[in-house]
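Removed: one protein chain of the complex. Kept in place: all other protein chains.
When the chains are written out, they are named A and B in that same order, and each has its own residue count from 1.
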Amino acid sequence: MTLPSADTIRRAQTAGAQMASFETPFVFNCWYVAALASELKNELLERMILGRRLVLYRTSDGVPVALDDRCAHRSFPLSKSKLVDDTIVCGYHGFRYDRTGDCVEVPSLTKCPATIGVRAYPMVERGPVVWIWMGAAEEADPSTIPPLSWMESSEWTLNIGYLDLPASYIGLHENLLDLTHIEFLHADTLGAGAPGYSMAPYNTEIGEGVFALSRTVEPASIPGPFAGPMAFGDITTGGRSIRSEFVTPALHQLVARYYDTAEPAEQRRICFISTAHLPTPRDHVSTHYFIVNGRNFALGDAEVTEDLHRGMFEAFAEDVWGLGNVQSVLSATPAEELYEISVKSDTAAVAMRRHIRNLALAEAAERAA
Amino acid sequence: MTLPSADTIRRAQTAGAQMASFETPFVFNCWYVAALASELKNELLERMILGRRLVLYRTSDGVPVALDDRCAHRSFPLSKSKLVDDTIVCGYHGFRYDRTGDCVEVPSLTKCPATIGVRAYPMVERGPVVWIWMGAAEEADPSTIPPLSWMESSEWTLNIGYLDLPASYIGLHENLLDLTHIEFLHADTLGAGAPGYSMAPYNTEIGEGVFALSRTVEPASIPGPFAGPMAFGDITTGGRSIRSEFVTPALHQLVARYYDTAEPAEQRRICFISTAHLPTPRDHVSTHYFIVNGRNFALGDAEVTEDLHRGMFEAFAEDVWGLGNVQSVLSATPAEELYEISVKSDTAAVAMRRHIRNLALAEAAERAA
Partner (left out) sequence: MTLPSADTIRRAQTAGAQMASFETPFVFNCWYVAALASELKNELLERMILGRRLVLYRTSDGVPVALDDRCAHRSFPLSKSKLVDDTIVCGYHGFRYDRTGDCVEVPSLTKCPATIGVRAYPMVERGPVVWIWMGAAEEADPSTIPPLSWMESSEWTLNIGYLDLPASYIGLHENLLDLTHIEFLHADTLGAGAPGYSMAPYNTEIGEGVFALSRTVEPASIPGPFAGPMAFGDITTGGRSIRSEFVTPALHQLVARYYDTAEPAEQRRICFISTAHLPTPRDHVSTHYFIVNGRNFALGDAEVTEDLHRGMFEAFAEDVWGLGNVQSVLSATPAEELYEISVKSDTAAVAMRRHIRNLALAEAAERAA
């Protein structure tokens, strides 16, 4: 055969046109993670988010600030300027901006005009991350930030990281909703203990903005990065059960349970790993990839934290490598030659990508209205 | 004067519009060299040809394979995947492709759908090179591969190389059909023994798809790279006669004869160097430049092979440098300011470039029909 038929390709392209791709407009009306809380200090940080150049900082009283990174006078980047008493003094002609983006001083004028300013973006700090709202100002509502209470609970111990993903965030969400890739992309890490992972039974939940997938593999060994820290040893009677859920364009939540099936069900020790995958598009082909992991065992044990961190980020780096490879192919393939053939295990991902596209288009229509 | 008249420029541009340039569509219906036979092993090799990303390999039973380098599922590059038992297992979700491009396994499905596959390209191995057909599948006919029997004959000893040419293949064909450049671009190598080379008498053959040029220089010294290996010493009674012929967009054949005019014509020892210049466009501004040289003297002498190789590739590297310089000017010059003024010695090259353009346009029209 050597190629899908013209008909198959046409059907795949028709289906693809309904799904978000790396070229789909961004969803602005959504809270994204702008930075790790630990990144924000009383100094200027340049960061591009959703294609906009921003300057971020934290005031001396601890409040996170995000402004457009362009002086309204002659476009000097505020991120290359000076932070003085929690205001930014432009490095070119000294225009001074306060934390709300208002220009409060023009050195050559006795009286500062009231009409000068740069856009400020709402920021909300929640535990280890700081969220930003880049959308319509009047719709910024902190109550729509996804509740991730475990991130702020003493019953969980966290390990946190950042990866620079040279690919669209769309592919990352899809990656997380089709975990059959664990057996191949993570063959030497997460997938090591679970041959046949891709054939394990799974359950798909698709509803009003809900896109989730659950999969249980039994019996299996406990994957390398976890076996030691969880003190399961090299059992072959292990079980692993993962539920991944697309929550918003900015959050994909995974909850993984590891246990020993040799233990009676009602008395089993279950090790939970909760992971917030927090992709924030830098632009259409690259993503700030924040990751917060929490565990409910070996609480506060620094050595376990370090072991888990190393093991998990080794696997996440494989995703970054894989998605970067896919992006380089997508970016280089002419639209008319591109098609993606979906199979049953893609059902949730396809629905999710249609959802993102609908969000983006509805929002773009609203902006144009 | 300081500039051609507006009229001269207009005429040059009108003529130029009929000739293939680096922007002309590729000729797909043609056998190109995809790789040296020695490059193809039982491992995956990524290579872009005619603007398409391919993955190449050789099966364990020696058969060369070329497939589109993009998994039909989610576009992961097959070249970054794993070759297992002569099939490619996609590095992302494990879709498996056989040597014909058919997908023969989808791990998450019990039964592999019959509709999935990637395009496979016909490959034919001939002596030291492997040819590929990127054009209309139904027109792939190995009998149209140019016969280069000397490449496979024991009466010739070969030396083979690859150069990465940062320029269109069009300029390379033109270079080879206007050997007056030997005196200037190769002043210190091939041209060293032949001042006045550009004024030597020559013969042009232009006919149905035939574009050739012959030139004889007598008396001359034998150029540096050849004098030693051919054992002519530093005679000044030498003769060199070269015929260059455009055969297809993928092949330019040169035959050079070197001899001593002091020897009686009928008893002369004639050293032949046959060179197949095999340009395969990577894209519109860069070319895989394969070169196979054969000689009919000092057969099998490894030292002579090495000496000749070093000398000849030093000269070919000058072409690569020169054509790269030309490409950088062409790429940077706005179309409305560009013109090329041709002179008599360009006659064959101009006809050849018109021929390539006609091939490309006819083919593009056929594809569109």
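Here is the rule we use: contacts are C-beta pairs under 8 Å (C-beta built on N, C-alpha and C of every residue); 3 or more make two chains touch, one makes a residue touch a chain.
These numbers come from a predicted model, not from an experiment.
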Touch with the omitted chain, as defined above, among B:A265, B:A302 or B:V343: B:V343
Among B:T24, B:S79, B:N159 or B:S198, the residue in touch with the chain that has been omitted: B:S198
Candidate in contact with the missing chain, chosen from A:A12, A:L83 or A:A120: A:A120
Omitted-chain contact residue, chosen from A:R47, A:R70 or A:H186: A:R70
Omitted-chain contact residue, chosen from A:A12, A:I49 or A:C90: A:C90
Residues in chain A touching the chain absent from view: 53, 69-70, 72-77, 80, 89-94, 100-102, 106-109, 113-120
Absent chain, residues of chain B that touch it: 1-5, 8, 171, 174, 178, 180-181, 183-185, 198-199, 322, 325-326, 328-330, 332-333, 338-345
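Everything that follows uses one rule, which is that only the chains that are shown with their structure count from here on.
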Whole-Å separation of chain centres (CA-atom averages), chain A against chain B: 47
